[in-house]
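Left out: one protein chain. Kept in place: all the others.
Lettered A and B in written order, each chain numbered from 1.
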Amino acid sequence: MAIELSAVRYRYAGASVFALRSIDLRLEPGRVVGVVGANEAGKSTVCLVAAGLAPGVVGGLLEGSVRIDGVETATLRPHELAQRCGLLFQNAATQLSNTTATVFEEVGFGPCNLGLPVAEVGDRAWWALGTVGIEKLAPRDPARLSGGEGQLVALAAVLALRPKYLVLDEPTSELDPAGTSLVAEALGRVARETGAGILLVEHKTDVLARIADEVVVLERGAVALAGAAAPTLADPRLAELGVEPPAAVKLERMVREAGIEWSAALAEAIR
Amino acid sequence: MSMTRLPDYVVRRPSGFYRSTNPGTKLVVAALEVLAAFLLPGWIGPAVVLAAVLATAAVARRLRGLATFGLAASPIVGSILLVNLFLLPGASDPIARLGPLAPTWSGLWFGLQTVARLLAFSSAIALVYLTTTVDDLLADLSRRGLGRRAIFVVGAAVQMVPLTIERAGEILDAQRARGMDTEGRIWRRARGVLPLAGPVVFGALTEVEERTMALEARAFSAPGRKTLLRVPRNGRIDRFLLWAALLALVALVGIRVAGRLG
Partner (left out) sequence: MTSPGSNPRVPPAPGSNVPGSIPRVLPHVPSIEVEAVSFAYPEGTRALTDVSLRIEPGETLAIVGQNGSGKSTLVRHLNGLLRPTGGRVLLDGADVRPVHVAHLAARVGLAFQNPDRQLFAGHVSAEIEFGPRNLGIRGAELAERVALALAAVGLESVATANPYDLGYSRRKLLALASVLAMRTPVLILDEPTTGQDARGVARVQDVVARAAAEGRTVIAISHDMRFVAECFRRVVVMRAGRVALDGPPSAVFAEAAWPELRASYLEPPLPAVAGARLGLGATPTGGAVVAALAAGPRNR
């Protein structure tokens, strides 16, 4: 039971170089795996490959194996993939269908596409809205939401398909601090309450420090570092790999480097 | 949590005269009116259609909205009148002589008739817009079997208009901030077309791929019929009106074609 990428290489259609050169990655239900790396290290590509959209929808050449619960993604059609693995991008505006009058219907859009009975669509929409904690937004016009609200609606809309895994590509990068907190809290709740496995690409390592179980660091299309979240985010090689460490890690490092004796009081203050 | 009932704002149907009429029916009625405005000879077409549209709008309390449409059309109306008044080819019944200009009676009548047709045609379409929400219309078309892709294209196109206007405004601001002259002489302003059109087009193109993927991630291409949450009213009166309008439409076209041939 997992999304498994083994020895994955991937090249976009028309590209001469491989965007992913060597990726091994495992996402289990109920776990939050953070993905970080410098720009153009392959983070977004990993999302598309893990969710099965590359090469299925976007084309390109894939080598190695990508399996969701043991099934090769290449054998699944897009709507079958959508029920196994949800995908969320950074820009809420491009993810809403633009064809619904209310947030409730927007969240019901996926289940409606599956042709589920009306009662089931209603159940799923309320469940997804409740899990993300945005029942209040249900009557609103999706075109008139703030960035943070829009992203939460997009998350609920993907959840309504009841996927066992979620892949999120920088879901907070367009958001203000309050919006970032809302999304981070919602993701933590989704992982706890639905048992979904979450693959989260995120520049804001402070968010990962809060909710990730594991962190994978990419460099030029390959895994450079991987492991439990806390030690990986504190790894001194992180900065060389183009990743800003969490604020607490940076501060502890500055204090230690200044030759100041580390103490329990300091550790308590810098958390 | 089980709340099998859909919320009111989804199942609630529009109320009020004509506003509650089935959207597809309204679309066919409007089509009939548009054809009538053009196919019926002389003043009959535009007069009948305008009377019908205005009466419906009055009872449905949408006259004010219709007036706004009329105002928006006024520049076109004015230019049609002026062009015909002074420049109708072959007209030789001058109202007066104003130096080199000679407004004609036949120009005036032809201009007025053209304007009446234009107003009848546009107000018939405007009335559908004023009494129907896009979502109800799409839901009804979907119920009537229009494919989900077609529905999506129509809906997204309608909703893209305000988004594109907003984006164009921001692009204009960004280029002005880089010193592009939009307040100076015309020829200087003309040079700004590419810097404005470029980002509108490229921006839309780069978004298409993301939109496509986001849709696929929401099972857009699942086979079979899509579930409808919003089911517009389609009562006996709606169906009667629909068939009556369709028959009238066919009759109108038939008479017209026969008239031509005979």
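Here is the rule we go by: contacts are C-beta pairs under 8 Å (C-beta built on N, C-alpha and C of every residue); 3 or more make two chains touch, one makes a residue touch a chain.
On a predicted model such as this, the values are computed, not experimentally measured, just so you know.
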item: From A:2, A:38 or A:58, residue that would touch the chain that is not displayed; value: A:38
item: Residue in contact with the excluded chain [from B:97, B:178 or B:260]; value: B:178
item: Options B:65, B:94 or B:195, residue touching the unrepresented chain; value: B:195
item: Residues from chain B at the interface with the omitted partner, ascending; value: 167, 170-171, 173-184, 194-199, 202-203, 206
item: Interface with the unshown chain - residue positions in chain A; value: 37-40, 90, 146-148, 170, 173-180, 203, 239, 242-244, 247-248, 250-251, 254-255, 258, 260, 265-266, 268-270
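The rule is short, and it goes like this: only the chains that are shown with their structure count from here on.
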item: Chain centre separation in whole Å, for chain B relative to chain A (CA means); value: 41
item: List of chain B residues in touch with chain A within their complex; value: 1-7, 9-10, 133-135, 138, 148, 151-152, 155-156, 159-160, 162-163, 207, 209-230
item: Chain A residues touching chain B - in the complex, by the definition given at the top; value: 48, 51, 53, 57-58, 77-79, 81-83, 86-89, 91, 93-95, 97-102, 104-105, 108-119, 121-123, 126-127, 130, 138-139, 143, 154, 157-158, 161
